[in-house]
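Structure below; questions to follow.
One protein chain is absent from this view; the other protein chains keep their places.
Letters A, B and C mark the chains in the order given here, with residues in each chain numbered from 1 onward.
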Amino acid sequence: MEPLLEKIAADREKYNCTVTSLGEAKIASPVRRHDFIREGQRVLMSGDFDLLQAWNEKLGHYPSFERAGAHEKIFHDPSWTRVGIVTAGGLCPGLNNVIKGLVETLHEDYGIRNVFGIRYGYAGLNPAFGYAPMALDVDSVDTIHELGGTILGSSRGQQPTDIIVDTLVRMNINILFCIGGDGSLRCAHEVAEEVLKRGLKISVIGIPKTIDNDLHFVGRSFGFETAVAEAAPVIRSAHVEAKGAHNGIGVVKLMGRDSGFIAAYAAMANPVVNFCLVPEMDFEIEGENGLLRALEKRFAGGKDHAVIVVAEGAGQKFFKGAVEKDASGNVLKQDIGHYLRDTISAHFKAKGIDHTVKYFNPSYTIRSCAARGTDAIRCYMLARNAVHAAMAGRTDCVVGESGELYTLVPIALATIERQHLNLSGAIWRSVTAATSQERLLGPSVPGSEN
Amino acid sequence: MEPLLEKIAADREKYNCTVTSLGEAKIASPVRRHDFIREGQRVLMSGDFDLLQAWNEKLGHYPSFERAGAHEKIFHDPSWTRVGIVTAGGLCPGLNNVIKGLVETLHEDYGIRNVFGIRYGYAGLNPAFGYAPMALDVDSVDTIHELGGTILGSSRGQQPTDIIVDTLVRMNINILFCIGGDGSLRCAHEVAEEVLKRGLKISVIGIPKTIDNDLHFVGRSFGFETAVAEAAPVIRSAHVEAKGAHNGIGVVKLMGRDSGFIAAYAAMANPVVNFCLVPEMDFEIEGENGLLRALEKRFAGGKDHAVIVVAEGAGQKFFKGAVEKDASGNVLKQDIGHYLRDTISAHFKAKGIDHTVKYFNPSYTIRSCAARGTDAIRCYMLARNAVHAAMAGRTDCVVGESGELYTLVPIALATIERQHLNLSGAIWRSVTAATSQERLLGPSVPGSEN
Amino acid sequence: MEPLLEKIAADREKYNCTVTSLGEAKIASPVRRHDFIREGQRVLMSGDFDLLQAWNEKLGHYPSFERAGAHEKIFHDPSWTRVGIVTAGGLCPGLNNVIKGLVETLHEDYGIRNVFGIRYGYAGLNPAFGYAPMALDVDSVDTIHELGGTILGSSRGQQPTDIIVDTLVRMNINILFCIGGDGSLRCAHEVAEEVLKRGLKISVIGIPKTIDNDLHFVGRSFGFETAVAEAAPVIRSAHVEAKGAHNGIGVVKLMGRDSGFIAAYAAMANPVVNFCLVPEMDFEIEGENGLLRALEKRFAGGKDHAVIVVAEGAGQKFFKGAVEKDASGNVLKQDIGHYLRDTISAHFKAKGIDHTVKYFNPSYTIRSCAARGTDAIRCYMLARNAVHAAMAGRTDCVVGESGELYTLVPIALATIERQHLNLSGAIWRSVTAATSQERLLGPSVPGSEN
Partner (left out) sequence: MEPLLEKIAADREKYNCTVTSLGEAKIASPVRRHDFIREGQRVLMSGDFDLLQAWNEKLGHYPSFERAGAHEKIFHDPSWTRVGIVTAGGLCPGLNNVIKGLVETLHEDYGIRNVFGIRYGYAGLNPAFGYAPMALDVDSVDTIHELGGTILGSSRGQQPTDIIVDTLVRMNINILFCIGGDGSLRCAHEVAEEVLKRGLKISVIGIPKTIDNDLHFVGRSFGFETAVAEAAPVIRSAHVEAKGAHNGIGVVKLMGRDSGFIAAYAAMANPVVNFCLVPEMDFEIEGENGLLRALEKRFAGGKDHAVIVVAEGAGQKFFKGAVEKDASGNVLKQDIGHYLRDTISAHFKAKGIDHTVKYFNPSYTIRSCAARGTDAIRCYMLARNAVHAAMAGRTDCVVGESGELYTLVPIALATIERQHLNLSGAIWRSVTAATSQERLLGPSVPGSEN
């Protein structure tokens, strides 16, 4: 966490905790209610206590964010408010729940009828693509929470900020909700800045979407909980196949290009996993502390099967060659899943050891299902609070969560950098305990010994 | 929250935030690790900010708890440690995950082999019942996380504290883990006190189990997340049946004798619910603001179906007669589900309005399934931290959670009283928004108007 | 089976195997295809071999039905064909699949665009109710297979035959598909007869819907497979709860007013059931061969839990009093589930035997889900063949299945009487073997001994 604090301290103006307002809110909220928030109410960031202390020492104040919620006075006049909703980047469980929550809260709490779904991400705000927006109302979103994906469609990659703002102006949109990951949110940030520069009164509010759960300051991201749960049947299958053959090895590749949250959580939630490999850790395949030797030791120790969960971004050091990027600029990783499958198979074949390797790649199936249970509630709460923030005239912020309280976090701070698994923390320690991998594979944290 | 603070202030000695220790921890932890907690580290309670302030004003300090985790020095000698595990009260998703987590952490982190599963709750600690304990090891708990329920069996009701302590002494048990609800935890508290009174060195550590999610200071309880998710197919069925008939009405009764957390969360997670009735709210069935009239208005307004979710403890004012209690002393409630079904049916029949009422009572099915995904992780983390606490010589406390950090909370404070839905809070507001019930049923909070 | 054959033999004209045609089919099918059936092709009824023999001995011929499928020449002119679809009676998994299959086959294979969904069962064909029909096309049915229930709504009870035929004439409908149970099909039969009497050219084709799988001659009914699968989690819950307490008893009530097919199949598919009680069997609760004594013997034999599955129509002899009927004329049964729960509980309480009874009533949840897998395929195949039959000018028949071949069965024969579990057959024997109940409960077939 220290490098992060250094980064914040180095540019305190950019990375502050204060949300931008478009102006003074003077209009009475159309719905009388018992849960208006007090103006100025703030929420102390929950989470790691040491971080709170370090923050105070470094910056002279504890980290806290404006509490999200319904305001008694609002900024935008509901009667002329026109809203755009855009979903950008890869799919994530709960996108439709968020859309539904936005449309319903706009309608029920503020009486707003002019809501437009932008098609296929930011491309839908670039006339060059010719995608007409969808009119959204409470009827058209009635049952969309049962469906995975997004009814609006999505796309990767940005569009020119100027063109986006021009489109918003032409469409008379004064509130834009952007449901997207850090790339898409940075684009929203640029839109918000351009809006301010032009002196427009358009609220740009983000709802952070990252199936990797890798944003700072916003709490657990929606969809993550469902994705972790969806990994269960695949890991169960890998275990069944591994046990179904002598020295059977099940290899499961899970999402996670830069961080191993899904892999780590899935391994903990399904304690049949014997090895969990994530991008944050350094590990060897060959050699005395390597994975192959660890498998041999496991088999020699009387266990005749093994289940390996590997995040797609793990072990990239084993690959050489040119760097490939996708349309959003994400670095495409070499396929560690196939690499493990083939390397393990070749190794045991060469050694004449009876074995079977079964490979599993659930790919998008863990993200394209509908959000369930408490994850669906998170989507709904994020959407409600995004609407309240927009109506109160806030802009350039996302909705976060901290200990079941919802907060508003400036986009710059939320996207300052991607979060990674802390290999010295309790979560990873629990993973190594649940898998018992440390005994065979060696410590993943240099300097620690078991 | 104010009455709760009054209660704490009135007996500060009883309801303090400091966990009892059996003595100085002098033994080096057998496993070297990178995630030892600093002694004295504390976690500020997350949650409602106003509560933090009020607490400080009233008690002169902010509420904080000892951070749970592995200690460098431990109190109990692993080589002679004998552990008992008891599950008490009703079933809850994740019980087996907790048992597995306890056994594995005792074994992996401390090398402890003498672990005994107490059968059928506290009855298993009363020789009068003659239930022999089960020896537990990592093999016998290997796959129990796939099963609902508890492999130990459970029972309601207490056993005499003296007899329990006598049994612990006779069995040479120096660590007892109690997985149970507030009644069972109070029993554990009495055991812990009796242990201290006798000058014994037995750690009594609780893992709070309440499917109703109704304990203070410990965060979301394990199993709750799964139970909320499990309610989805039943509510979906009720919706399908309601839409399958003209003026179809689906009534779903969910668990929640004293609090409506399951009903409220399930209604939010499944936004096809039109009315959510909980114990905390006052509502009428007859009259202009009554449920029957609300249904009529809904049908008249062009909607020809309705889904009602009712917590089992809601609307008890409609029943007269003697109070019944179960073996744990819980007050048995009259059946509001049948009452609603029959009353609604009779009303529309009397009025000659075409209608169909379909009744759903998933009863125990939402609690007897296995914990899934992040809920399973919660179980595992609670178990790990309970073991660490016990080995460090802590007693008379439960493991809680606050913003993904785990804490130790004295049993007295955790069981001070059951938590209820705050009808003025954001959660309930979201329920009324998701259901739109306020418009038809009237406000559930006296004084608020819509 | 013998009484059934007697019944057929007694009125051979009424209960014959020949499907009625409206007239000679002269129009070339608009789609050239490779799977036209040969005119006159018949399918020998599969199933019990003894039945085939007995049939031949009694009636002088083996039972065979016209094979269903696409005809090279059709009767109705697609360009003026107007179709009505009605769903009647209780819900069943797959109703929407059938509707979708009908609409798509009419559209894709015959180019028919005028398809009307009749609302709320036969009531939608009685102008007195004022339910406007829904226009159906391939877009409006695109995703309905994902939903349980019927998008048309349903209702119980008949409407006057005259009024129905008047409505068909007024709506210019020349094909009516009736998806319904035996009551609804008999109504369709009367409509078909009235149509013929009036010299109209309206095809009336039934798709048999009975979640109880209790019709003769038509093979397994759609939805049954899904309903059996849906019972699994409830039975698993009952098992978990039963094992979670000392002498725990889980009682699960399943659908089946007159036949025990669902209960029997669910017990076989979930071999944790210890007692399966169905309407076809005679059993005692009290006495040496009674259920209570059987439970005692089981507990005494070292098993400390029991799971009982009971069909709702079982054990009606234990109830006295007036007979109640629902709108379709089905006899309403007293609640055997509650009766067992209370009787068992009272018995063990009186005997001072520690026990816990947990009651489960999944009610409609096993029927209001969507059809899955091969069950969805069955729906689709029934729908396709119903369309082919109608277009070929057949009427007064249902589509059946026999060994993966589809057939046309006259309604009179299909509804001749409800089928029951054969207590001397292999299925029931398997149930008694899977449950081992015969050893404790005594034989369910008088005269047999174990």
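Keep this in mind: contacts are C-beta pairs under 8 Å (C-beta built on N, C-alpha and C of every residue); 3 or more make two chains touch, one makes a residue touch a chain.
Quantities reported herein were computed from a predicted structural model and do not represent experimental measurements.
Within the complete assembly, C:268 is the residue of C:74, C:268 or C:441 that touches the hidden chain. The chain omitted from view is touched by exactly one of A:63, A:148 or A:260, namely A:148. Among C:46, C:140 or C:316, only C:46 touches the chain that is left out of the view.
Residue-level contact of subunit C with the missing chain is found at 31-35, 41-44, 46-49, 52, 67, 69-70, 100, 104-105, 108-109, 143, 145, 225-226, 228-229, 232, 236, 265, 268-272, 372-374, 376-377, 380-381, 384, 402-406, 423-426, 429-430, 433-434, 436, 443, 445, 447-450.
Subunit A residues in contact with the hidden partner, per the touch definition given at the top, are 91, 119-120, 123, 131, 147-150, 153-155, 233-234, 236-237, 240-241, 243-246, 358-365, 368-369.
One rule holds for everything that comes next: only the chains that are shown with their structure count from here on.
Here subunit B and subunit C face each other with the same set of residues for the most part; over half of the interface numbers are shared between them.
Per-chain CA centroids place subunit B at a distance of 42 Å from subunit C. Residue positions of subunit C touching 2 or more other chains: there are none.
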